[in-house]
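The other protein chains are all here in position, but one chain of the complex has been omitted.
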Amino acid sequence: MSADVTLSLPERRRLRLPAMPASIAAASLWILLMVAVALCAHWLQPYTITQMDLSARLQPPVLFGGAWAHPLGTDQLGRDVLSRLIVSIRVSLTLAFCATLLGVAFGALMGLAAAHFRGPVEQVVLVLIDVQAALPFIILALSALAFFGNSWTLLVFLLAFYGWERHARVVRGLAMAANGQGYMMAVRQLGAGPGRLYARHLLPNIAATLVVSATLAFPEVILAASGLSFLGLGIQPPNTSLGNMVGYGRSYLSTAPWVLLAPAVVIVLTTLSISLLGDWLRDQLDTSGR
Amino acid sequence: MPLLELRSVSRTYARGGGLFQAPTPVHALSDVSLSVARGKILGIVGESGCGKSTTGRIALGLEAPDGGEVLFDGAPMPPEGSAAWRALRRRMQLVFQDPLGALDKRMSVAAQIAEPLEIHAIGTQETRAARVAELLRAVGLRPDQGEAQPLALSGGQRQRVVLARALASEPELLVCDEPVSALDVSIQAQVVNILLGLQRQLNLAMLFISHDLKLVGTIADEVAVMYLGRVVERGTPAQLFAAPRHPYTQVLVSSIPDPFRTTPRPRLSGEPPDPGNRPSGCAFHPRCARASEHCRRTDPGLSLRADGRAVACHHDLQETPA
Partner (left out) sequence: MTRFLIRRLLRAVLTILIVVVAAFVALRTTSDPAMVILGPDAPPDALAAFRKAWGLDQPLVIQFASYAWQILHGEFGKSMLDGADVLQKVTARVGVTLEIMVPALILGVVFGVALGTLAALNRGRWLDRLMMFGAVAGFSVPGFVLGLVLVLIFAVNLHWLPSGGNDSWTSALLPVFTLAVGWAAILARFTRSAMIEVLDQPYIRTGSAKGLLWHEVVLRHALPNASIPVVTMVGFMVGGLLAGAVVTESVFSWPGLGQLIVTSVTSRDVSVVQCVLVLVATTMVVSNMLVDLLYTWLDPRMKEAQA
């Protein structure tokens, strides 16, 4: 039995997360900060986002000659940029999170269906993937939003469609590979139905890959959402989002660039952080997994 | 009545093929008939590629034969994946060659041993836990080892877990496909002994598939020797070891190391067999020292001899050649 103890030790050590490089630590910190801001937006915002102060329009931020009353300055209607930024972070992150989750779930379901049923079902899924790949997201979203009207639900669903086909491809490949593996065959020959097979055995085994796939898709969803908002087709006023702020701040680019730069910096840092983290997670999975 | 019966089962795979090329049929099995009675062990021996694993998969209904039929307890095997087929899993189980591959690496072994109980709705939550502990003890593990993940166990321990899982639903038939060949030689004997003890205790019928004639000979009640998808000789181990009748069996028997041997060993000559390119007549003739023109043209077919054995050879070693 003592031989078994020594056997199990290196296994444990291998499963522990390796040391993080500084850039990944910084990225994780930024993401944590953003999540915290999104969760506590309600308590953090100094003003409400619609509260106007027409006497204090286009005030610069503190370090550029502004007052502490508005640390990041005010916009064209005298609304506090910091407050709007905080609420925008909450709105944009929530939107991207819901959409990514939905996209992964839908993609995983389609991928599983293709791998399980094969034959005609698989062909249908493959054609759907082709169709999705043939329609550039931005054009699809533009048409849908303009013609179906703008709503939060539609926006989430549209963004969920962004990238579902990649998750479907990933899951289909993994499921087909797993179906050929011993443990899936072993459980099948125990008499297990597809529900147990996929929910209890396949999903836990491919979850890590799926999480990485979602992490890599998340920043793209943020970018797509803010691009739509920038064009005026995303979240509608009086609500606000990061893309909205950039879009509306654009008119004051020469006179009050801070209105636009504050949300732009948040978008860039957030997508950059998540991308770095996603890459790092994928590399960890590649070296420790197989 | 035998518990499991294969009646002239055949299985053909298609290999290769393209636009301008018809796929080559590969006869994995042709006209294989076998039967296993309750409480008995049938050993299947042969080189890799001889169809012994396919035989095991067809016996369990994991794969449907192209010809012939499989009877379990007198009833034909239901189609794979059907409800009847799934229910039948309770009564027949498989022990794999690679225990680590056969286990889910992300689940404790106790949870995996309990799976057949959950799937077939055997017992309640509490009785299942007790049953898992009992099974762990039966295969020589401590109940507290049930909490371990497969990666934390040794190869022999993993195979015991696979065995415990296979026995959980109290099956009547156990198919063991090279159950110990992936294990260290020092551990093989332990696992085989546990397997045999449980087989006797539970009166299991067993299909024991291996390339190791010596191992099969020591445990099986009857042995079938396979070559290129066919059974070439069948008999009790005592009969096969004392007086092999098929030249291929003779090669296998004499290749078992024996320090007291005085006569030179017969060796296999010629190319190793390719199931996609089966020689004419008796498939063994290119490698057989006794092959004649007759062997090249006519397939001998398996025929029953007076001593209850079956042999597929024109030049039966126990009959004086004419």
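Order as written gives the chain letters A and B; numbering starts at 1 within each chain.
In this text, a residue touches a chain if its C-beta (ideal position, glycine included) is under 8 Å from a C-beta of that chain, and two chains touch if they have at least 3 such contacts.
Just so you know, these numbers come straight off a predicted model, no measurement behind them.
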Tell me which of A:V121, A:M176, A:L272 or A:L285 is the one touching the absent chain. A:L272
Contact residue for the chain not shown (choose from A:L77, A:L135, A:A177 or A:A207): A:L135
Touching the absent chain when the full complex is considered, from A:L202, A:L260 or A:L281: A:L260
Suppose we count only contacts with the excluded chain; which residues of chain A make the list? 23, 126-127, 130-131, 133-136, 138-139, 142-144, 146-148, 219, 223, 226-227, 230-231, 246-247, 250, 253-254, 257, 260-261, 264, 267-268, 271-272, 275-276, 279
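One rule holds in what follows: only the chains that are shown with their structure count from here on.
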Indicate the whole-number Å distance between the mean C-alpha point of chain A and the mean C-alpha point of chain B. 51
Touching chain B in the complex: which residues of chain A? 3-4, 7-8, 11-12, 181-183, 185-187, 189-193, 196, 200-201, 204-205
So in the complex, the part of chain B that touches chain A is made up of which residues? 60, 62, 86-90, 93-94, 96, 98, 100-107, 115-116, 118-120, 148, 151-154, 157, 162, 165, 169
